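Let me begin by presenting the structure, written as structure tokens, before commenting on it.
Of the protein chains in this complex, one is absent; all others appear in place.
And then chain A:
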Amino acid sequence: MSQLKPKTRRTIVAYCFMAPALVILFFFAVIPVVGSIPLAFCDYSVLGQTMFIGFANFIRAFNDPEFKIAILNSVLFVLTVPPLQILSILLAIFVNKKIRGISIFRVLYYIPVVTSMVAVSIIWGFLFDSNGAINNLLMQWGWISQPLGFKDSPDSAMLCIMFITVWQGLGYYMMLYLAGIQSIPAELDEAALIDGASRFQAMVKVKIPLLKPYVWFCTLTSLISAVGVFDIVFVLTQGGPNDSTMVINYYSYYKAFNDYEFGYSAAIGLVLAVITSVFSIAVFLYGKKGGGMTYDG
């Protein structure tokens, strides 16, 4: 290697350093995404032959009544969960006080974020059970005479999924907003108070506008994860009862690994990926434009 020009040598060294990681990323990150594009235009099932079928998968999707239900449920979810997650700003403001033991409370609020979705669904599945603690409590207090169905009833299963998603995510967004609030110089707040603003005015007029990059980042992040909601549906309801919690991402999974219709599943996945990418690119471009943030995925 000593005969090589230093520049060539440096290039070879650089690529040797990167090779192991790039090979793994190529197979398990690049190929899966790029490969699902042609797959979406094929009739690929485990048995039969793979055939190019053009837009047939997409046409089928938009005539598929179950897919329509999935879209409707996803839209409902996206319209409900991200707006509720904005409540985490209030939580962040509330825990942004230097009082004794406050960090313990912050950690407690964060515990659901680091816990596995399986554990979360086991806990809530049991609490929401027809014999479960919540029904028991409500009956003891005499608020209800019959146990509520919660996740087992088509009327309320989606509400349970939404509730658990908000419950699990609130701590995460609270931490982000808290970091944002603490990055605001205290003098600004004090200046507003000295000028005669009330605490509430100082919050609305000074703090919240300065939090804009955080609000933007958190809202888009929660939108992206709401569009792709999957884990909680998989572990708690599997899309049921009666498709009441069937969302787009779970439908795509279901078509692939229950019905083994890989091509059709890829077409649905592609539609979803395009929607998500639009949101993600918006976050990224905003960060580049000097919104003061980078996107971490």
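Heads up, the rule we're going with is that a contact is a pair of C-beta atoms (placed from the backbone, for glycine too) under 8 Å apart; a residue touches a chain by one contact, two chains touch by 3 or more; residues count from 1.
One rule holds in what follows: contacts and distances are computed from a predicted model.
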Seminar exercise, completed: Name check vs UniProt for the chain missing from the figure, options "Carbohydrate ABC transporter permease", "Signal transduction histidine kinase LytS", "L-lactate dehydrogenase complex protein LldG" or "Phosphoribosylformylglycinamidine synthase subunit PurQ", returns "Carbohydrate ABC transporter permease"
For this session: Sort through A:Ile31, A:Met51 or A:Leu79 and give me the one touching the missing partner chain.
Result: A:Ile31
For this session: Using the touch definition up top, pick the residue from A:Ile71, A:Leu91 or A:Cys160 that touches the left-out chain.
Result: A:Leu91
For this session: Could you please point out the chain A residues that touch the chain left off the display?
Result: 10-11, 13-15, 17-18, 20-22, 24-25, 27-33, 35-36, 39, 91, 94-95, 97, 99, 102, 105, 107-112, 114-119, 121-127, 129, 131-133, 136-137, 140, 167, 170-172, 175-176, 178-180, 183, 213-214, 217-218, 224, 228, 230-231, 234-235, 249, 252-253, 256-257, 262, 265-266, 269-270, 272-273, 276-277, 280-281, 284, 287, 292-297
